[in-house]
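The complex is shown incomplete by one protein chain, all other protein chains being positioned as in the whole.
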Amino acid sequence: MTDAPRNLPRLALYIPEPARRPGDAPDFSGLAIPEPGALPRPDIDAPAEATRELAYGLIRVLDGDGRAVGPWDPRLDPQTLRRGLRAMVLTRAYDERMVRAQRQGKTSFYMKCTGEEAVAVAQALALNREDMCFPTYRQQGLLVARDWPLADMMCQVYSNAGDRLKGRQMPVFYSSKEAGFFSISGNLGTQYSQAVGWAMASAYKGDDRIAAAWVGDGATAEGDFHHALTFASVYRAPVVLNVVNNQWAISSFQGIAGGEATTFAARGLGFGMPALRVDGNDFLAVYAATRWAADRARTNGGPTLIELFTYRASAHSTSDDPSKYRPAGEESLWPLGDPIDRLRDHLVAIGEWSAERHAALEEEMREEVRRAGQEAEALGTLGTGPAHSPATMFDDVFKEMPWHLRRQRQELGV
Amino acid sequence: MTDAPRNLPRLALYIPEPARRPGDAPDFSGLAIPEPGALPRPDIDAPAEATRELAYGLIRVLDGDGRAVGPWDPRLDPQTLRRGLRAMVLTRAYDERMVRAQRQGKTSFYMKCTGEEAVAVAQALALNREDMCFPTYRQQGLLVARDWPLADMMCQVYSNAGDRLKGRQMPVFYSSKEAGFFSISGNLGTQYSQAVGWAMASAYKGDDRIAAAWVGDGATAEGDFHHALTFASVYRAPVVLNVVNNQWAISSFQGIAGGEATTFAARGLGFGMPALRVDGNDFLAVYAATRWAADRARTNGGPTLIELFTYRASAHSTSDDPSKYRPAGEESLWPLGDPIDRLRDHLVAIGEWSAERHAALEEEMREEVRRAGQEAEALGTLGTGPAHSPATMFDDVFKEMPWHLRRQRQELGV
Amino acid sequence: MPAMTMVQAINSALDVMLSEDPDVLVFGEDVGFFGGVFRCTQGLQGKYGKRRVFDTPIAEAGIVATAVGMGAYGLRPVVEIQFADYIYPATDQLISEAARLRYRSGGEFTAPLTVRTPYGGGIFGGQTHSQSPEAIFAHVCGLKTVIPSNPYDAKGLLISAIEDDDPVIFLEPKRLYHGPFDGHHDRPVRPWGDDPRAQVPDGHYRVPLGQAAVVRPGADVTILAYGTMVHVALAAVEESGIDAEVIDLRTIMPVDMETITASVKKTGRCVVVHEATRTGGFGGELAALVQEACFYHLEAPVQRVTGWDTPYPHALEWHYFPGPARVAASLARVMED
Partner (left out) sequence: MPAMTMVQAINSALDVMLSEDPDVLVFGEDVGFFGGVFRCTQGLQGKYGKRRVFDTPIAEAGIVATAVGMGAYGLRPVVEIQFADYIYPATDQLISEAARLRYRSGGEFTAPLTVRTPYGGGIFGGQTHSQSPEAIFAHVCGLKTVIPSNPYDAKGLLISAIEDDDPVIFLEPKRLYHGPFDGHHDRPVRPWGDDPRAQVPDGHYRVPLGQAAVVRPGADVTILAYGTMVHVALAAVEESGIDAEVIDLRTIMPVDMETITASVKKTGRCVVVHEATRTGGFGGELAALVQEACFYHLEAPVQRVTGWDTPYPHALEWHYFPGPARVAASLARVMED
């Protein structure tokens, strides 16, 4: 009320804007990329504060020569590494095939995870098979890494007679209890706080399974993200909370989600939760960080927030055209490279892989996808061939069908 | 999938619990209280990181001898100090009278801010009169400090003929555009993100007014808190975001809101926002921190999160009985004392006040409240005496009354 | 058989279910140590421990989401939303998640949660402690919505709700917590005391979901009501001298059309009563259903007596509340038609 001086410049509204738009030359030189191996690895029972620099830095293991360096090297055996490579290559082949299928009119929609394969695949390997995943639509790699049948996934995408979701859900909104893969909601963020509830239930039951959840950089703005962090922190829930920062949310760059002022990992520190910021295209770093968080959760150490720093190399979905809002070709310049290439190079560098074997793997994976495609397409594609009967539309609204749904089913005459 | 060893202890659910419950002796010895004057005061254009230790520490100015110490001393003139003291004493006298009125059946409900008077009063003085406040139900001190007529406030509490809200709102849900006091919602947290919108509007218009918003420790868990921080951070809105951590949310201690793992101020750092944690019972510290944040906002420096560390000395409301969930008498042992006593002692210590003048002030304030009470009660109390006509119930749903409300008004026969 | 208030009956239902099923958890704002602002969970934390009955952060969406996740795990969570007016932040988790989980997962994941919340006016709660949002939930496929009107039903319905494998919204008429209330706010408050509907068995029993009760048989007109309005309707019938049949719906989704249809076909007239705002309220659905099912038996239009289409005003609450006089006036009108 002792009023401040009024000879100030006027207030002005600030609107964030990405550095480059279509027509500009892609250029990431402004992005500071820390050296691999530089950050310490605290014990899994260290206090949350011990992760402070990890929340602002970037955990990296693979260096430019394909070597694994520093304390975060998870020292995986070559077999596990090849298994990860295989799952990533298979995921990419699957994505490519399904986008083609969509272009051919076999389904209505598809979403790739190109460039982000390490996220889901390395995390699936770092978790136990029984841990429950609460993914978004971009973690198909979880299913692939858990050896879930591709044909089953395709049936969902085709909404055909083999679709375990009975044609109800849009393509890629998979669900499989057996695979520990929670039903994907179209509503962003909602599964994040549900994962905390699942983890609390597991803790309540004295179980040993933990939960893991994923959310995009964009969707961190939803209230559910806040609720997840609050409840996880208050009840020390055994959950690994992942933020996949792939720089884009459809056409909005991560500054619109609050990525200009600080990292997304920092959100976790705001709740006194350990937070790790990881090179999301570095298979070994992703594995190591996830394993750290999972081990911590499993030993009643509570939740960890992991920011996976990556780049959405493809369009948001088959409905999207990124050349409308970002420079063409940006994806090929992403300074953290491609996750498959980097793991391949590492395996080659340690003498456990070769260009020939890689080419053979790629061909083998394409073939596997082709076989699965044939199997799935035999059960129909969207609007063509076998499908679930319209009568099933009225099932599963409730466990038992009430009178009004029975009557509506009659009205439809099915 | 290389499964973790299973010979671990089982998972267990953690439920936070306050240190003491009814029957236990109140005891705050576990609470670490930093020394006054110990923390640095960054420039208002310092980067957010410069406030890190301020978010985890406690900004304090008044020491145990009533002296103002350290760089956060706002060096207010004695007149302003006495003005603050007067508003705090008046607020307390008002609260006491209104609780009595509620017990006498003159209204249905009331909420005191006892022990927290410095929050609203010092902040009102540190803001400009034209800045817009988005308060909760416990910042009546804002209206008092802005010299808003007590009788007008009482009319709202009594829902009488003088109630500018036409008897519509529960007691204490004041609203006054002229006083820069936004309509209080019963729904916790909703006003926090609205304040950011108001601030963005002000910035858009090149205005020089900023917004300030308040939320309780408990209500920080609502999604609106997250949206406020996200939008304020993204658009660098000129807003002061206050968290009044009075240790309790009705019967839930602040650990249930996420206060065990870290401070509430830390939430701000999670968004890259400067954050100040302040002794909420220290008038000078509250003033100084608020002024810092307001000056920063006014110079396009964006939002600040302030945690006001205080204690809810009274019941949550007239419907509540805290002896059911916390040790009786705890409030008198709060280590940060009483805000009125502390400012009084400071004024005495600097030779600008005396016990006699204080007693006279108290009497004068009681008298002022009494006079206002007479004025207000002449316009009716709840259920007795003049009130707004039932016909007004249909006004203001829309700007112009649609046919169905006209018809319903007819149906009521008013 | 002990006499219980509605609060005690609800408490008893929770007690029974906590003791019978280790997968039942009870949580919400202030429900733990304190036992809830309306005391419905009093003593339960002491009896079952803080891992089974606990306080939550003030985040209704977080509470429901936690319950959805727990339900997916296999537990049977019962959550309290402190006032129905505060359920809106949880709308998305209820509509997009709890209600749809079974459907969208092809039946693999389910959310068998129960959301208890006090609703309705009559306690000078103003617009944020008086609302009746049942119509919103009745519109959502996949949710069941239950509203008891007395202690016996409250306990039996709540047990059925908790045991139900689908998500249930359980709306508690807060004005009935401590006694029956017929809308005569100016008369002395009655306790549940020896009201027959307050005779509540100690142990486990069910009142089935989806079944209405004819609480007063009558020949001339059918009144459809639920919650507090059942008592108001009964009072209006007494006072008007019209021989109305009063039906307590108890569950509004799925609604018991068999009982409703039988009654309206008999009486030929129908008045729907609720406290919620009129337009788009559940009374519209009921009127639509009744005229669909009983058109050729109806001798007058179905009438609605409801809250006005305004927020619930604090001081003018008794002008807002659809009390017995308004119901009686509607009865008189419908008999004239």
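List of remarks:
Note that the chains take the letters A, B and C in the order they are written out, and that residue 1 is the start of every chain.
We take it that a contact is a pair of C-beta atoms (placed from the backbone, for glycine too) under 8 Å apart; a residue touches a chain by one contact, two chains touch by 3 or more.
Just so you know, these numbers come straight off a predicted model, no measurement behind them.
Contacts of the undisplayed chain with the visible chains, over the whole complex, involve A, B, C. Listed residues A:Gly115, A:Gly223, A:Gly302 or A:Gly373: the one in touch with the omitted chain is A:Gly223. Here the missing chain is touched by one residue of B:Gln169, B:Asn242, B:Thr304 or B:Thr318, and it is B:Gln169.
Only one residue from C:Phe34, C:Tyr103, C:Tyr119 or C:Tyr226 touches the chain missing from this view: C:Tyr103.
In the complete assembly, the contact with the undisplayed chain comes from C:Phe282, out of C:Phe124, C:Tyr152 or C:Phe282.
Remark: the residues of subunit A touching the chain excluded from display are 13, 15, 17, 21, 108-109, 159, 163, 166-171, 173, 185-189, 218-219, 221-223, 249-252, 256-258, 319, 324-325, 382-383, 387-388, 390, 392-394, 397, 404-405, 408, 412, 414.
In the full complex, subunit B contacts the hidden chain through residues 132, 134, 164-166, 168-169, 173, 175-177, 182-183, 185-187, 190, 193-202, 204-205, 211, 223-224, 226-228, 230-231, 234, 395-399, 402-404.
Subunit C residues in contact with the hidden partner, per the touch definition given at the top, are 61, 85, 88-89, 91-92, 95-96, 100, 103-104, 127-128, 135-136, 138-142, 253, 276-277, 279-289, 291-292, 295, 298, 300-304, 309-311, 337.
The rule is short, and it goes like this: only the chains that are shown with their structure count from here on.
The geometric centre of subunit A is 41 Å away from that of subunit B, both derived from CA atoms.
Rounded to whole angstrom, the centroid-to-centroid distance between subunit B and subunit C, based on C-alpha atoms, equals 35 Å. The set of subunit B residues that touch two or more partner chains comprises 13, 15, 221-223, 256-258.
Residues of subunit C found to touch two or more other chains are 51, 56-57, 59, 61-62, 89.
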